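First up is the structure itself, then whatever we jot down about it.
One chain of protein is taken out of this complex; the other chains stay put.
In order of appearance the chains are A, B, C and D, and numbering begins at 1 in each one.
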Amino acid sequence: GSGPATEPAAGPAANGPAKAVLQTDWYAQPEHGGFYQALAKGFYAEEGLDVEIRPGANMNAIPQMVALGRVDFALGAMDSLVIQRARGIPLVSLFPYFQHDPQCVLFHPQSGIKRLEDLDGREVMFQPGMIYTDFLQRAMGLDLKLLPMDWSLARFTNDESFVQQCFLTSEPVVLRRQGFDPGVIPMSESGFDPYRHVYANDELVATQPEMVAGFIRASIRGWRDFMNGDPTPAFGLIMQNNPQQSVALMEDTLAQMKRHSLTEGDVEAGEALGQVNLMRVRRLVQQLDDIGLLDRPVTAQEIIALSVLPASLVVGASHGPG
Amino acid sequence: MNKPAAKSLPWRALAWPSAFGIAMLALWYAAVLWGGLPEYQLPAPHRVVAEGLNEAPTLWSGLLQTLYACVLGFTASVAGGLLLSILLASSNWAYQGIYPYVLMLKMMPIIVLAPIIIIWFGQGIASITVITFLICFFPIVANTTMGLRSIDRDLAALFQVYAATPAQSLLHLRIPAALPYFFTGLKVAAALTPIGALYGDTVAGMGSGSQAGLGFVVVIFSSQLKVPALYAAAFTACAIGFLFVGLVNLLSWWALRRWHESYLGEEA
Amino acid sequence: MNKPAAKSLPWRALAWPSAFGIAMLALWYAAVLWGGLPEYQLPAPHRVVAEGLNEAPTLWSGLLQTLYACVLGFTASVAGGLLLSILLASSNWAYQGIYPYVLMLKMMPIIVLAPIIIIWFGQGIASITVITFLICFFPIVANTTMGLRSIDRDLAALFQVYAATPAQSLLHLRIPAALPYFFTGLKVAAALTPIGALYGDTVAGMGSGSQAGLGFVVVIFSSQLKVPALYAAAFTACAIGFLFVGLVNLLSWWALRRWHESYLGEEA
Amino acid sequence: MGRPGLPERPTRADAGASPTAVAPLDRGQPALIELAGVGKTFDGRTKVLDGIDLALPRGELLALIGPSGCGKSTLLKLIAGLVRQSAGRIVVGGGAPAEAEGKLGFVFQDANLLPWLNALDNVALPLKLMGAPKAKRRQTAREMLDMVGLSRVPDHYPRELSGGMRMRVSIARALATGPEILLLDEPFGALDEMTRNSLNEELLRLREQQRWTAVFVTHSVSEAVFLSSRIAVLAANPGRVHTTKRIDLPFPRTARTRELPDFHALVAEVTRSLHNVPGQTA
Partner (left out) sequence: MGRPGLPERPTRADAGASPTAVAPLDRGQPALIELAGVGKTFDGRTKVLDGIDLALPRGELLALIGPSGCGKSTLLKLIAGLVRQSAGRIVVGGGAPAEAEGKLGFVFQDANLLPWLNALDNVALPLKLMGAPKAKRRQTAREMLDMVGLSRVPDHYPRELSGGMRMRVSIARALATGPEILLLDEPFGALDEMTRNSLNEELLRLREQQRWTAVFVTHSVSEAVFLSSRIAVLAANPGRVHTTKRIDLPFPRTARTRELPDFHALVAEVTRSLHNVPGQTA
């Protein structure tokens, strides 16, 4: 430390708050609420962090930006990270902020779809490269005629047989406001059930474990506060970043998030906010390996940043550090 | 018989576009009224206007941001395109050796280049400018190069007789002679500019607050099925394009009106 | 001094591109070796080749699919662009009245038009063709229109003296005279074609099995961070572009070699 | 050099009449080309022609002669309907100049060839525009090229021809259709004296078959006297008719005509009046 010796150089406060960038996976929306809440209420600052939340629609460059340290943290689905890890890209999962991926199938009730198996032989508009697609096709043997996702609802509203991917909390809300009553089935019902998580690169975890741990603590605190407390501070920041959000819309979304218990998962089954179950992770790895998406086998220990994750949040450790 | 009036800026020329515009509008209304399409499929023109006004603050800040990106991207395309053309037209080996790689750069899908661009230039205006440049520069290069290589043999001989340096030939012969081609390329580039900036915005933009351009607005409106507002945003983007094309036309008129066939009346 | 050899197809001309290609490859390797970039950022050339071979079946079927879309889209652009240019250059009112709307069509973000296109033309090759057309046709229109409007006044007078019908003037004067512009526009359109088809693929394509074009392949490789394979796919798309540009160059050489400055040697 | 099968004007039935019958000017006839008080101002600033009165009966061969820039080319273009007059009235063949298009042959001051056609195709072009069948077109074009001494270079492109050769292609093109009215803007200016004289004679020979009415510009007084039935000497700034002189040398004229004392007297007279023209620019 080159700072004045009046303070112990241990804390990040020695050189002012540590800067950190969180790259989200879309424009600002309540699905990122916990992070905005943590920012708005100063939870990050309390951990000595100066966090910038950076929205964007550019999904494809984000893992590379994290791997190269251009941003510190990013949001994503754990299945992608497993595949990337297997490809030798040094990314690790920090903690899940959604216990189950809110990725769903959206359809009109008239289409007669009741289960994911009913998609067999149909045209579906999915984001190309979404790993669910491979699972549905290869593990479940469904015959899907894939259309690339265009991030619009125009065709859905025009065609009663149209089926597309959606985010549990987004498109259905928009559609209900337009007077539709769409059917929704979470993709995780397929049995392929990745977490939605925050990830970083190996180097950051290795060199600044304190900062990362602080970020995790503050984020989880933010999420807890956002889901159970008053979401207004986060709403304020979100609207400031994305004028297209309105309080009403955000409340609808939040209600959906609560209804589906996105952050806490199935509490009765022992799931909790921020918790990672290594059994689930192993199953996920196994499933990915079974459908041939892994270049090499990877272990749960490689994928999860156990060194910075509070032990209380890790379950299912059959061996290795707890 | 089909040349624009020589020498005077065709303000009168607004008559025909207006007439056609009214006809298109009528057609549009007819489609809305009798086509039986719901508003989220094809909104009526007045609804587009209304929603546009409704979303005016968003559109306005998006417009400013995208306009900024367009100005930077277009300027970069013009400067870069011109320099590249001069290099390409300067010698056979440059033309044969470099052109294929310029083409390759042009043909590389942006989605492939985007990660590299963002890593190098960071998320935000710099990357958007680069993407806009990549989308816009090629028409300028292709046209200007063709123009620079189509020099009248006799005029070239004249410059040779007077032992003009390559720089003099370029400045006094090749560039003036290439102007009609250059402006044609410029017009194409101008029309591509808002598209490039919008696309750049969705790929490399910061989707927050005052830094969100029209690309962001378009994506959000589209995902929220705000179709009239989406159309308003698209027309806003078109307005930028018209601004650029208009500027290019003005420049082209100013540079060519005295001598180029495309601006001369039938007489003389 | 910087004109290609007249009259003979420049097979020799492969020398310079090859030399530059080798230099670029060396540079690429240097960047990989000393730039310290990981493979997911910049894969070594041989890795691209290896992964390309590895994914050969996917690339091959994507190539065929995209090539098909390119052929359709390019043909549509050429035919549509040519017809539109002739219409635009046929009279002042058409030019002034229609050009702005052609421009507007060009400047409309595809993301806005895509839903309408898909509703009208259905998912698949028809819509991809339309999107490719929308991306490619404008350079042809802008260039050909400029060419058709830049007719030498004296030659126009000659045709007037012989009471040539508008169709005759078009066929025997305006079109031949506009060829240098037309081919320049064609070259730009050819370079845009694979981009258009790829983009159309990601917007309106079918992503399964043999119907998945390179656009789909690129998006998937990109989202899975299969970077060497991604580069291989991008180069495959470039190959289509080169095929088209090469064809255009051949055609242009054939049509212009006897008389246009850009193909004449310095003598005579 | 009188070749068989030169194209005949398709619109006239009496092409077989005795050649000499053409020579006396049909002065009683209404004028085929008539200009009355014609003026031309460019861009509202440059007054180029002013008060031009000219009447050409059918069969007339009018030579225009005058200082550089006096408006000769402009006058030809007015008659061809390529430029619209600012003042006065122009009647060609009983109607507006534009209506006479298609009956015209025009040799422009520059050769004005299509760069993408070879010599033969350039000559054949007007025949193509008139819908002549391909074989006929090629045959006529070949004969015309032959007449102007270019039978060896039918496949040369304009850029491969010398300046004089280009002008001769242009002359061949204008004559190929057997036009009713022939407008020639310094057609022989780029040619050497021998080629020029022989083409002059060829032209008059052709006239006996084709019987066009012609207006031609020349800077050579002797050429004007040799070819024309009337000479108009123009003055410049603004261009106007200074004098006209009827040339009553008998038709048919041949190389011998140039040796007549009358010929020399006329050349001298026209030269004199040319020297008196005001508005010489140099």
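The rule is short, and it goes like this: a residue touches a chain if its C-beta (ideal position, glycine included) is under 8 Å from a C-beta of that chain, and two chains touch if they have at least 3 such contacts.
Every value quoted in this text rests on a predicted model; they were computed, and no experiment measured them.
> For the chain that's not shown, point to the residue among D:Asp53, D:Glu193, D:Asp248 or D:Asp262 touching it.
Checking each option in D:Asp53, D:Glu193, D:Asp248 or D:Asp262, the one touching the absent chain turns out to be D:Glu193.
> Would you indicate which residue among D:Gln85, D:Gln109 or D:Thr140 is in contact with the undisplayed chain?
The missing chain is touched by D:Gln109.
> Who touches the missing chain here, D:Ala124, D:Val148 or D:Leu175?
Of the listed residues, the one touching the omitted chain is D:Val148.
> Need a quick check: the contact residues on chain B for the chain that isn't drawn.
Against the left-out chain, chain B lists 154-155, 157-164, 168, 172-173, 176-177, 179, 258-260, 264, 268.
> List every residue of chain D that touches the chain not included in the displayed model.
42, 46, 65-69, 71-74, 109-110, 148-150, 160-165, 168, 185-186, 189-196, 198-199, 202, 219-221, 271, 274-275, 280-282
We take it that only the chains that are shown with their structure count from here on.
> On a C-alpha centroid basis, what's the spacing between chain B and chain D, in Å?
Each chain's C-alpha centroid was found; their separation is 50 Å.
> Could you tell me which residues belong to chain D and also touch two or more other chains?
Each of 159 in chain D touches at least two other chains.
> For chain A, jot down the residues that touch at least 2 other chains.
Counting only residues that touch two or more other chains, chain A contributes 60, 64, 68, 150, 152, 154, 158.
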